[in-house]
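Presented below is the structure to which this report refers.
So, chain A:
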Amino acid sequence: MHMGTVNRPNQILLDVADLHVAYGKAEVVHGASFRVHGGEFVVLLGRNGAGKSTMLHAISGLIPKKAGRVTMAGAEIGAATPRDIVRSGVVQVLEGHRVFGGLSVEDNLLLGTYARASRGDRSKLDRIYALFPELAERRTQQASRLSGGQQQILAVGQGVIGDPRLLILDEPSGGLAPIVIDRILDVASDLCKGGMAILLVEQLVEKALRHADYCYLTETGRIVGAGTPSEIQSSDLLQRVYLGGAH
Partner candidate 1 sequence: DTTPVKIGWLSSLTGPLSSAAVAENQGVKFAVDEINKAGGIDGRKIELITRDTAGDPTKAVNFAQQLVLSEKVDFVIGPVNSGESLATVPILARAGVPNIIIGTVDELTDPQKYPRAFRAIATNEQWIGSANDYAIKTLKRSKVAIIGDTTGYGTSSAKKAEALLADAGIKPVYSVLIDANKTDLTDEMTKARAAGADVVMPWSAATGLLARVLNARGNMQWDVPVVGHPAIMGLPIKDLLNKPEYWEQTYAAGYSSTTYGADGKLPGPTTALMDKMRPEFGGTINFTFWWVTLGYDTVKIIEHAVKTAGSTDKAAVQKALENTQSLKGTYADYSWGPKQRNGFPDSGIVINKANTFKDGSFEAAPH
Partner candidate 2 sequence: MLTVLVSGLAIGALYAATGLAYNIMFSTSKVLSVTTGHICMLGGVFGAYFMLDLGLPAPVALVGAVLVGAAFGLLTEVIAIRRVLARSDEHLWLLSTLALATMVQQAVGLWWGTEPRPFPRLADQDFTAGVLDQKYWLPIAAVVAMALGLEFFYRRTMYGKVFQAVSEDAFAARARGIATDRTRALSFAIAGALGGLAGFAAGQLTFAFFALGLTLTLYGFIALAVGGLGSNVGALVGGVALGLFQTLATYLFGGEYQQTIAVGLLMVVLLVKPEGLFGSKKVRPV
């Protein structure tokens, strides 16, 4: 099913093999396999309810896996706790601007460093404030008082400050102004150039593909296609996935 045989430069960082996930009895991910290489920008595309978030949650250890192997830089993390997974360098930004509303913006950011520095690592704050000036202005404000989009930016900042080897972004564009979406994706690209691998789930297909090195297509809990952005765009698979019935 893989289309391209493109050269994917670096070593394999995240390797997901034959992942199955179920909510209660209902299985929603049926044997998904995909890879993220070091320093690579990978996009996961698919319609609503295709199971993308479910896969990501399973990778981060937030929900149990029914079957399958997940390795990070060669180490098996399939059974690890979320804490250990974060420590191994996988940080996920959840969809739907989930921040800790009662805490200040700065405390939210510090919590992003908690897994590695249990007393909080203030030295990284400045970098985040430079990337997202709107957060700097509001560093003492309670996060719940931010607007929806500002909360989303904070959530991304919270992920970035953890300085992961693999940053997972689940629909970061939700509720963001077009111009901010571009900025966030640019930031992700820059981080990627700096060596951080990115795994992005996005509904805005074109914008996502513009930044991506590699792309997977999902449908009803399966990976139904993969390739470089140009390969994907030149095939009709993308159309079929979004209109349904790509089997």
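Quick note on the criterion: contacts are C-beta pairs under 8 Å (C-beta built on N, C-alpha and C of every residue); 3 or more make two chains touch, one makes a residue touch a chain; residues count from 1.
On the choice of candidates, all candidates are chains of the complex that A comes from, given by their letters.
All values reported here derive from a predicted model rather than from experimental measurement.
Q: Since the rest of 1 or 2 are in the complex but keep clear of chain A, which one touches it?
A: In this complex, the candidate that touches chain A is number 2.
Q: Residue numbers of chain A touching candidate 2 in their complex, please.
A: My answer: residues 60-62, 81-83, 85-87, 91-92, 94, 98-103, 107, 110-112, 114-116, 118-120, 142, 144-145, 158, 162.
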